[in-house]
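Of the protein chains in this complex, one is absent; all others appear in place.
For reference, chains read A and B in written order, and residue numbers begin at 1 within each chain.
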Amino acid sequence: MAGIKQSPWILHYDASSCNGCDIETLACLTPVFDVERLGVINTGNPKHADIFLVTGAVNEQSRDVIRNLYRQMPEPKVVIAIGACAATGGVFRECYNISGGVDSVIPVDVFVPGCAARPEAIIDGVVQALAVLEQRQLDTATAGGSVDQVLYLRAQKSNAPQILALQKAAYQSEAGIYGDEGFPALQQTLEELEDEFDRRPNREASCLGTQETRKDPEKTPNHVVFIKAVVNGRIIGAVRGYAVDDTAYLSRVIVHPYFQGMGIGRRLTEEIETAFPGVKRFEIFTGHRNERNLRQFRKLGYQEFKTEPFTPAIRWIYLQKERK
Amino acid sequence: MHVVMTLVLALILVPIAAGLVLGVIRLDALRKVVVGVVTLAVFCGTLALAAWPAPVDSGVVPFNHYWLNLGMLLVEIGMGLYVIVVGVRSRRPLIVALMLAQGGLMLWFELTQGPRLEAAHDLFVDNFSLIMALINGVVGGGICLYALGYMREYHEVAHRDVPDRRPFFFALLFVFMGAMFGLVFANNLMWLFLFWEITTLCSFLLIGYTQTPEARRNALRALVMNLAGGLAFALAIVWFHEKADSIELQTLIASKQSLALVPAALLCFAGITKSAQLPFSSWLLGAMVAPTPVSALLHSSTMVKAGVYLVLRMAPAVTGTTVGLMVALVGGVTFVIGSMAAITTSEAKRVLAWSTVANLGLIVLCGGIGTGEAVWAGMLLIVFHAVAKCLLFLCVGVVEHKLHSRDIEAMSGLVVNLPRVAVMMLVGMAGMFLAPFGMLISKWAVLKAVVDASPLLSVFIVFGSSATLFFWVKWMGKLLEVVEPQRRVKGDLALGESIALYGLSAATFLACLFFPLISSRFIEPYVLSVYGQTASLGQGNLLIMTIMMIFVLLFPLSFVWYGRGVKVVDAYLGGANVRSGVGFTGSASQVQEVNLHNYYFRGLLDEAGLSRCGIIGCSIVLAVMAAAAFV
Partner (left out) sequence: MISLPFRLLIYLIAGPVVGGLLAGWDRRISARMQSRRGPPIFQPFYDVRKLWQKQSIVVRRSQNFYILFFLLLVIFTGALFFAGSDLLLVIFALTLAAIFFVLGAYKASSPYSFIGAERELIQMMAYEPMILLTAIGMYMVTKSFYVHDIASHATLLVLALPGVFLGFLYTLEIKFRKSPFDLSSSHHAHQELVRGITTEFSGRALALVEIAHWYENVFLLGWVYLFFASSPLLGVAVSLLVFVLVILTDNVFARLKWQTALRSAWVVAAVLGFGNILVLSLLR
């Protein structure tokens, strides 16, 4: 999109910041740094803004405000989380009233670290956000003007960073249920995730000695399939799966907290099921306390058949479904 | 021409007769029939008269003068006695004194002058009286139809406590209508005076219709002020007859200024009281307690127009004199103060009342200046104001019944609650001040006339019109704003109400679209006949006005693309939205409602203070006028 890089208008919100990052942000408007050179205007109005700058960690009061402000911003928009608190909760992460960083509420595109983040870093973050914005607009344009629609597409390895960030954001709440952050999903690194894109599960299975019963190569892909849910150019949901013999193993149905409750998880599951037309059985697992997931899967026709303990706090429940 | 005079007589007598008949009809269905038939007849009669080729005529009433005069005298005496009784019973010595003075003067006058009080032409028809008759017949007729449905709801639903005196009500409405016709067609000043006093009495009786103490008080106040005007009227007649041996209006207007100045000044005074200019505005504001048809008919469209009609008639006699300047000052001051006072109140009928007072002030300003251009502008103002203001009053009446409130703040979101009525109100309001509608054209004409004649008076128009802008637009905004998705109110209109409202809305548009026709057919010939030259808007300007009208008309069509491809989100409430635009989380997590309340300038303007300034100022001006006239 021509022009958005030259006219970035900002909405600056302080979630629960000590104002350190806010002072640094506003310092960008002063003569020393003068971001108006770049066309930046600090509007106080979400409807006029392209960039949502959030400082501070998220607490009970700011959670709803952030959601409301985000909803009132027109596309295309980006979110920048400024400072350590906005990224992860910072030093206040374990506090009773803090639910985490900004990405526990809305999808964040750029994290500017620091405590307090320096103006140079903030400006750098804004510049990077502009690149994201431009790319996002191009993606939306090529997808045929589908504003606010959820698109379900195959993910590529280049999407790995976003999917990882999404994964961490989505599993925050899950970890919260168990009080344990030992989830493998939260511990996964970028390299590990990128490796998953390259895995060949069927060959592994055959190396392990299982009989290679691949009848139809097209119908049973021999690599991990990632499906992403995209809204206005940003990835807000993902799921992955691979098939060995007649079974497809699905995992990590993740949807960003902001977009939960809209049936996206369900659609993702259905989409990945169609990616494996040749298999006869689908298997998926989730934590034993995640009632919502269990309910979802049951509605989709899955039934529990196995339970495996993982840590003292977490047990995996395995569900399966026969293809009709 | 015979036909013309017959029509004129019919227009005067038929409504009066109908009124007397309606005074005894108790059955609602029969009443509806009579009202409908008579209204239709009056409507057709007025249109026929207006459309008649060369209707300008003067005629002698073909009755036996002696019996006619005796009859009129008896009516006058009867009215006078009634008023005196009213004054005595309500312990208002001023009323008694004024009536005695006025009645005594006229009685003495008639008895001493007797046979010499002959007019060559008792009635006459010219373009100005045709316009007034059209307004009376069309707008007044519409109001009578409206009143049928309105009064039924008034008594059966909204105001059960008010005694149902509908026969009396409708009788008065029609007697008034007939008297108005008589007023505008009268050339004989005595007859004019009689009809004038009949309208005063009708107004008194109608304001006091609900018979509450407040209504009685306001009715008496109206009576006092109008009687003062009546006294001046009587003095004018006597004086003119003494000096010029004539009781004819046309003769008065055509006389030399030195002769006509004093009676013209007195008649202007009468007109000023009748049209509620400062310092006599309080009676009109108080008259808003009456039911809406009364407010629409008497106190915005027709009766108060009689006052400005008289002032405009006197225009040639006062133009260029100090008297004229003083009259213009009264009008100008009233315009500014009325407009500013309308900003301060949130009661719908009060706003309309102040606006009426202000616009009448503008017409009085035109009359005081008295040039051809000014009179042309003034007549335009009369036409457009009558239509638009009547529409507004009728709409407010309907809204009052549906919402049970007269407060403008209660009309928030009316465009969703009562869409058709709201749109008609918007049309009416646009018609009052917005380009390219009629009142704007008239105001433009006034400005031009004033600048040519005496530019210093333009200061009133300039400040007044910016004030009018404010209170109309904030009312329009209040109708349009939709804070909470509303449910539609049961907005059924009675048949009469529908006819009146739709008809008047159409009339607002048509009067504006056809104003060049109105101007050339009625107004310009009149101005030409009186001043020997005429005024008009340039051709190029007409084209531009048409283009603007097209813009305005295209606006509703844009709703065809209603909300295509847009995403609806909440209003910005600092991110603290709770429900859609209605609530937000305030301090201590309490949910607050969104409340949009118009500005009323409470700290800046004070209605009572403005009134007081106006009363004092205009009293001084009137004193100067009297001095200028008599000295």
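Just so we're on the same page, a residue touches a chain if its C-beta (ideal position, glycine included) is under 8 Å from a C-beta of that chain, and two chains touch if they have at least 3 such contacts.
Quick caveat: nothing in here was measured; it's all calculated off a predicted structure.
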Subject >> Which residue of B:Gly78, B:Gly477 or B:Gly609 touches the chain not shown here >> reply: B:Gly477
Original post:
Of A:Pro76, A:Pro119 or A:Pro257, which sits in contact with the chain we cannot see?
Top reply: A:Pro76
Subject >> Candidates B:Ile25, B:Leu440, B:Leu493 or B:Val530 - the one touching the absent chain >> reply: B:Leu440
Original post:
Which residues does chain B use to touch the chain missing from this display?
Top reply: 434-436, 440, 444, 447-448, 451, 454-456, 458-459, 461-463, 465-467, 469-470, 473-474, 476-478, 480-483, 538, 540-541, 544-545, 547-548, 551-552, 555, 558-559, 562-563, 565-573, 581, 594, 596, 598-599, 603-604
Original post:
Where does chain A touch the missing chain, residue by residue?
Top reply: 1-4, 6-7, 9, 29-31, 34, 36-39, 41-45, 47-48, 50, 72, 74-76, 137, 147-148
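FYI, only the chains that are shown with their structure count from here on.
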Subject >> Rounded Å distance between chain A and chain B, as computed from the means of their C-alpha atoms >> reply: 69
Subject >> Contact footprint of chain B on chain A as seen in their complex >> reply: 13, 45-47, 61, 64-66, 68-69, 71-72, 74, 147-148
Original post:
Any idea which chain B residues touch chain A in the complex?
Top reply: 567, 569-570, 572-577, 585, 589
